[in-house]
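Yeah, one chain of the complex is gone here, protein chain that is, but the others are all in their spots.
Let's look at subunit A:
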């Protein structure tokens, strides 16, 4: 067992090569998606500058005044052909400059995204991890007791929650806990009474405001975890090595760990991918609870035709998903020895 280091060394090289390949592919993917979203965004009906211009004219400005005001407000007017604009945009991207927001003039897109990211990541991350942990635990239990009543009830609760659309669940929870039983605030991130900072009142208020979105998010995804884990556990329970372990007289606890570790493996991939999706925000949930996360920002940018912000949000989501894919693959490499050594059977 001392030879581990020496024998695994080629494996490390393998990992680096794998990672490099992923990064190159991911970079190309991001370029392609950015290009496509750029083209699509520019072709969405409704031009924000024109809309601004027209609203100014409606307010009584002369066309020239309105044009000047619009240009002054945004600091620029789109110039040149689409191709030139695209090159401009890409040049900016490489300097991490996503441009200025059109709907909140004078503010950088990166600033807007940055302030929204935290409000999305923390609740969605907590919600996802919570539902993952509860879901797989219940899933294991449902699989073990699958011939009993309790197993049926658990599996049924999974199917039910899985089938319930997120927005219905969110509305239900919002109705119950903010209107019928007003024990939670209906929106925002924290009470304005408290000074933002590291003090008990503010943090308490943060948690209070985040509670409903988190619970909603957890409940919405928990059904899927139960069902996935249950079927995974049932599959592993039927594997020969579990019977073999039983016939070797291994303790129940050890056999349980064998089952759990093997069953959870495919779920890690789903987990990593769903963590990538979290940057897309939980649009319905953020909207219903009026929580200023990325989802809300994205929706607002689309309705106001904020090209720059839309592009920035899409880019963020793309990068997050690409990174999540890479992380999922690397994670799999770490936990599954079969992938680590390049798979295949020595013979």
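Here, a residue touches a chain if its C-beta (ideal position, glycine included) is under 8 Å from a C-beta of that chain, and two chains touch if they have at least 3 such contacts; residues count from 1.
As a convention for this text, contacts and distances are computed from a predicted model.
Trainee: Tell me the UniProt name of the left-out chain, picking from "MoxR-like ATPase", "Heme exporter protein C", "Cytochrome c oxidase subunit 1" or "Peptide/nickel transport system ATP-binding protein".
Mentor: "Peptide/nickel transport system ATP-binding protein"
Trainee: Thinking of the whole complex, not just what is shown, which of A:60, A:163 or A:249 touches the missing chain?
Mentor: Selected residue, touching the omitted chain: A:249.
Trainee: Contacts of subunit A with the missing chain: which residues?
Mentor: Residue positions of subunit A that touch the missing chain: 1, 3-4, 7, 239-241, 243-251, 254, 258, 261-262, 265, 335-338, 341, 343-347.
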